[in-house]
Each structure stands twice: as structure tokens, then as C-alpha cells.
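Mind looking over this structure? Questions follow.
Every protein chain except one is present and positioned as in the full complex.
And now, chain A:
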Amino acid sequence: MRRTDRRTVPASTYTVQGGRQDCTCVTIRMLQSPTNTTLPTSSNFPASHKVNSDHHHNDMQAYWREVRSIEEEKEGQEEEDEEERHSMDEVEMEEAWLKEAGLFFLVSGITSSEASLPLPEAVISTLTHQQAAIVRTRLDNYNETLRKRNRQPLRDVRDIFAESEDKSAELCPSSSPHSADFPPGRYHITTKTIRRSAHRARPHFVFEDQLTDHPSCSSLKAPQANTNPSSPVLSSPPPACHWRQVDWLLQDTPYSEGVAEHRHSSTCWDCQSFQGDLRGKLQFVPVIPSNGLTCVDDLSPRDLTRLGFISHIELTTFLLALGVQTKRTRPSRTKAQDGAVFGVTLKSLLESDKKKFPGTKIPIVFQKLLSILEQSGLQMEGILRVPASVARLKYLRKELDRNPEVFDWSAVRQVDAAGLLKLFIRELPTPLLTYTHLPTFSSVMGISSELHQVQALQLLTLLLPEVHRETLKALLVFLRKVVSHQDQNRMSLWNVSMVMAPNLFPQCNHGKRHSPAKQREEIEVAVGGAQLIQLMIQYQDLLWTVPNFLLTQVRQLNQASDQKQLSLSRTRMYLLKKKKNQNDGNRITKLCEGVIQVHAPQHTKVSMAIQLEEQTTAKDVTARFEGQNSPPQRLYEVGGNICERRLHPDCPLMEVYKVNPCCDWLIKPGHVSPSTSGELNSHL
């Protein structure tokens, strides 16, 4: 009721339009002046759009048109966002940070009984020097702010970091944030973990002259084998080409390690390859073979939680190393909505959907809208851009909210579906990219190199809650399909990005007049947001890929926390031992070097021992379990230093065996239902 009332209040249309036109003017002005430093550099701009400023003009018009239609749609609504999302106070901020890093125990003093949460000591022992330095500063800040308020900090930094004061001062980024001479070892504490190559040279990058000519597995391994850190990678200039392999995914080096030079000089290898002589459009080429790579949904929830902790610390380290500031805002209170679809969190939508369809990962309404658009909208000219009638949208929204069960989907046209889709995204009480991470997404816009932007986006998507990540994934897949039909629908990558940006990066107070500074900021957000969406659509496959170094750190974390827990409780140790004794797979693996035992509890052939050779892949193993008409099977790595990971069919098993010699090998159907994975987790 309240909502409809608001709509009927005559809005100050003049202000809205005036404000928009102002913005458009500024856009043109700014895009035309190349000297203006507040705008992203031209090299960041998609090549096809910097031919002349007319293009920009048109492009930005599309953005502001979308903004205006959003404004029109919610005309009369109170602007409550501003007051709600004021910045957090420092204690809260630091507390939230430590919590997301899996170190909540440090600030709460409560030991979590949940086994899924690792001990903070274990988390910290897993970190690199730079990452640990960040945690240290954060904890310092936290304690400092607590002291200011005359509250006793629960833990002193020195309890956590055992190093001597002077040594750690040297590591502390506040004194010498990113000096060229790094401390000798990457990891600040030596633990007896699986670190096999602690000293690795700066990432080497393989450049390919042609997309078709993918390097073989050996050519990828070759630079890794050259671990001599002194060998100057920069000695020979990179061959000028526009294809860039995404081999950084395979490196063991955290992103934050490579970018220290980035800040100080222009010698950052990664950026050079972009801003050097190649001004054309750069494309990332997937690494072939995609062997050892892990997708987000290959991992068990427990591993993902831990991955999130490390990714969170790494992202902060990475952004600081790049010199990008992140402003945090307080998560907004969720507005209570009486509808059944719009304004309901993704989480609760999914929960109710799961009652009917247990395997669902994305709210059904969202899937439905996408499928209507995919069936009939891909060829439509201006899809997503052409607005639906406001009155009609209002009606459809009301109908859907009333009862989605009986809603007549056949009456929904493509334009309506596009409108409803965007409305749905905007009305989410927690935005698709979440309040927690939206500020970080914004700060990614400030990164000067596209490569580092993609890397940061990758770390960020790992932090999103599962339903948000899955929904975003579905959306990006759809947007890519729209772009692939641009011959018919005339929606280029840039067009789609611009139309979607205001929906994904909500801006408040568009209609109001602002100071020029504020307007400039808005334009920056507009261009930056559209560019981010563009990157996300273009390189979406990368976003769901877990970089190898993160997985390695998760393995170390698991191992470290297992050891800690072992020393903690004798009973637990006894239980673990007992479990291990029951495990025949481990016994055989221990008995014979290079032999693994693969279990397939759902098959007639329940287990198989196999002698691993260098070329043995997961596919080779599953092939020996599949019948003529059985569904495709997947091989899983279970236990050891990981909870559960589904292996890519081309994954060389020897690599897995080397990093996780104690794991079990399980054969299961390709898609695990949530219940079975839960059982497995509890079993472990």
C-alpha cells in the first residue's frame, strides 16, 4: 500500500530530468578532454569505443537513459538509502573485516564449536608475509580503536604473531609498505605443510601469437621449472600480441605478490603488457589444457568457506599493494516487503524454492525470466535497452508478488521480462553484488590495469554468498548470449554493459543537483561500473575459476588446522586415528608408491587400484567405471588436505597425488545433490 501511495505522489520531474541532462553534458565534456585524469585512461577503454567521442556520447546516453527509467519507476520513493548506508565506525569495520577473514575468534574470544571454522592460528600460518602483515595491521587497528574507547582488547597482536617486535615492524606495511626487498621467505611462519615451492620466481607469462596455437602442457610447465628468482624475466620484451593467456591461474604466486612494483614504477610486468605498445583490444585466452584448474562449484562448502577467508585477506592485500582504497559501508537494513517475489532476499527465495526443487541453486523466478528472454528475446532489437511500459510492469509485478504459483507466464513479453528482470535485481534487499562487497567492486574500478581488475573480480566473486554467485553466473551467461546475437539485436558488449550497470551498481540521488565534484564522481562510477560489467561478461569463465595459489593456501590451512586440532584434543586424535585405520584406500596408497585406490560406492565395481602415470587423467579413471549407458561419472578428491574437490576430466592425477597424497578418490555422478555432499562432509 505504502509503495503505491508513493508512486502517486507527483514527483519533481524537472529536477530528475535536469539532473540527468547535466550529467550527460558533463559526460560529453569529460570524455572529450583526454587530459582529464579522473577518467579512466584511454587504454582501459574498449578499443571499439574510443574511435571518436560521438560513440561515447551515445554510449553514455544509454547509461543515463537507463538511470532515468529506473528513477521514473521508483519516483516518489523516499531516498532512505543515503542515511542507511553511512560509513561504518572503525571498530565495526575492523571487526567485520576480521570476521570475514575467518579470524572472528580473535575479536570475540569465543571458540567456535563448529568444526568447519579453522583456528585463527592455522589461518595465519597459511598466509604469505604480505598477507600476514595486512592481518597484523588490521588487528593492530582494531585493538587501538578499542583502547580509545577504554575497552580492553581481547588479544594482543603479539599473542598471535610470535615474531620479535622489530622484525614484524619491518613487515608492517605502515612503516615500509611495499619495499622492493621482500623478506627472504614468502611465508612468515614455517609450518610443516605441503609447501613445495615456497621460493618461486615472479610469474612468467606465456604469450601466444595466435589463438589457435595453444601451448602444450609442457610449454606451460617449462617456465615453472625455471625457479631461479634471479633470472630477469623482464630482460626480453614480450612479443607484441593481443592474446594473453590466463596462465596466472596456474601460478602458485598470490596476486598480491606480483604487484608491488606496479605501484612504484611502470615496471609492473602485468600492466606493461597492456599499456605498452599494444593499444588494441586485448583478449584473455583460456589456458589449454585446463587441467589442474578448479571451478568454484567443484569444491565442497567447507572448502569454499575457507577459500573465502584467504581470498578476503588476499584481496585486501592485493588492493593495498595496488594502492586502491576501499570504503566500507554498513550493511543496510533489509526493508520488509509484503510481496512474494520482489524485494525478497535471494536466500529466502531459494529456500522456499528448494522445498519444491531440492537441487535448485538459483531462485525459480529468476530462471523463469531468463528462460523467457532466451527463448524469444535474444533476437529482439534493443533487448534489455527498450523499456517496458511502467504501468504494465507495475501490474505484472503486483500479480507476481501476489502469487507466483498461479502467475500466467505466457502473457509476459520479452520487453516485460527484461523489465521484470532488471526490476528484480534492483529490488533485492541485499543487492546481487551484496552491500558488503559493493564498495570493493567500486574500488576495483580504480585499478588501472584490466588484468588486475579481472584478478580482483575473481577474488571478489569467491566472496559472494553461494546463491548470489550462482545467480550472477546465470545472469552473466545470459548477457553473453545477448551479446552473441548482436547482429540481430544490436546490443553490443558495451551496450549491454551500460544498460546493466545502473541495475547492478545502485546509485542514489541521481535526480538531485550536485556539486561538480560529485557529478564527476557519478560519471566515474557510471563509466567504471559499465566497464566492470563488460569485464565480467567477457571473462565470466575466469570468475568461477579458483586460482591455484588460493587452493594451495586452503590446503595448507586445512593441514595446519588439522595439526592444531590434533594437538588440542586427545580424544579427537584417537577418533581420527580410528577413522584412518578403517581407510583401505590410504593403506594401499601408502603401501605402493604411485598406486591409488578409487572407490565407487554406487557401482558394481566398488573399487579399483590404479598405477598412476604422468599422463593419467581423471577421465582415464572414470572411463573404467562407466558402462555403455550409465550417466557420466566424475572423479573426486576427498579428504587429506581438502574436504572435497571435483576433478576436471583432463586433470592429471599425478599432480593431485603429489599435493594431496593421503586423499581418497571417489567416483560419483557428475552432479552431486546437496544431501550427498552433506553426508560426505559429516562423514569426514
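Everything that follows uses one rule, which is that a residue touches a chain if its C-beta (ideal position, glycine included) is under 8 Å from a C-beta of that chain, and two chains touch if they have at least 3 such contacts; residues count from 1.
We adopt the following convention: contacts and distances are computed from a predicted model.
With the options "TB22B protein", "Proteasome subunit beta", "Small monomeric GTPase" or "DNA primase" in hand, the undepicted chain maps to the protein name "Small monomeric GTPase" (source: UniProt).
Among A:305, A:345, A:563 or A:607, the one in contact with the hidden chain is A:607. In the complete complex, the residue from A:597, A:617, A:641 or A:660 that touches the missing chain is A:597. By the touch criterion stated above, the residues of chain A touching the omitted chain are 582-585, 587-588, 591-592, 595, 597, 599, 601, 603-611, 664.
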